[in-house]
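Shown next, in structure tokens, is the structure this report addresses.
Of the protein chains in this complex, one is absent; all others appear in place.
Moving on, here comes subunit A:
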């Protein structure tokens, strides 16, 4: 670090303090937010932090002036947070930043309009990100990581401040999304329920009023929760909404949405184009899609095994496993089509033995009893129209539409 004189340090600190106070008195949210964004490694904040570490007595400067001291609580802790961050003490930085944020909320409450909402967003974001780094530090030192959990509680408090009738309420969805990120990271997703309930049932909130970006993020997370809970129609609605309204240029976000939407769509019989998988680098689904198109059970099982870890981690494994019945349906349809070409009058009769042979060809040892069992299930769940005759060991397909499409509904349970 280049040598920094006391004079220069003093100048930088005063400069920041002036900009802070001006931003507040001018109700300039944009300027204020730039003064708070710590973790983006903003060069002016880093250079301020250097100055603070040299000067060491910024608190006196703050108290000396009436202008500055009215925001004393915020500034003192903010400076501490900057200093600690600069020297890599993230636990300390987080603790100070939380105190600064607390003081900020008290002021924020008193400001009538929503001018400082952008700045609040930055504080909320920083709280979460700093808490994550603090927890990492705690874990490396063999201590119990609890800062992110604390950040969650703090964010709930912020949510409470925004959940009122005034113009500030449109900020609640942003805070909600930050809370989702906290809960997903901590693994405490059941805590999402209460904040979802507040957003969706409280009369003060009108979902349409929230900023578009926040709505997309919200639908992405709630859509993922529906996937975990295996509510596929609801998952489809939410993730599709997110996809539809997502910025078409943010490919990374589109990819994240598709990662969950594709399995959901597959489960209701909608198959993505190969170019979509390639464009967004979701090739882990290629074999699954192929298996569905070809009726290749072996390929489905192989694809699930190959990407087992990845599918389990993202929670889509069980969704994909369920596709087996649709793959069977496709296989039977192919057999039917082949038979139709050879002898249209007998095509609608599928001998169980033929199905056993087809499965053997796919290296699947499934005996005739199990095939009959699977046929019975497919008929029961309306994936096949017809009946099975036990004595003649044959499946007789309905002449009309023997393999009904799912039409956007999941397979009957």
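FYI, a residue touches a chain if its C-beta (ideal position, glycine included) is under 8 Å from a C-beta of that chain, and two chains touch if they have at least 3 such contacts; residues count from 1.
Keep this in mind: contacts and distances are computed from a predicted model.
Participant: Choose one: "Tubulin epsilon and delta complex protein 2", "Cytoplasmic tRNA 2-thiolation protein 2", "IER2 isoform 1" or "SAC3/GANP/THP3 conserved domain-containing protein". The correct choice is the protein name in UniProt for the chain not shown.
Facilitator: "SAC3/GANP/THP3 conserved domain-containing protein"
Participant: Which listed residue (A:4, A:46, A:379 or A:406) would be found touching the missing chain in the intact complex?
Facilitator: Residue touching the absent chain, from the options given: A:379.
Participant: Can you say which of A:66, A:112 or A:309 touches the chain missing from this structure?
Facilitator: A:309
Participant: Which candidate, A:154, A:205, A:241 or A:388, sits in contact with the chain we can't see?
Facilitator: A:388
Participant: Residue by residue, what part of subunit A touches the chain that was omitted?
Facilitator: Per the touch rule, subunit A residues meeting the hidden chain are 142-144, 146, 187, 189-190, 227-230, 308-309, 312-319, 321-322, 324-325, 369-370, 373-377, 379-381, 386-392, 396, 413.
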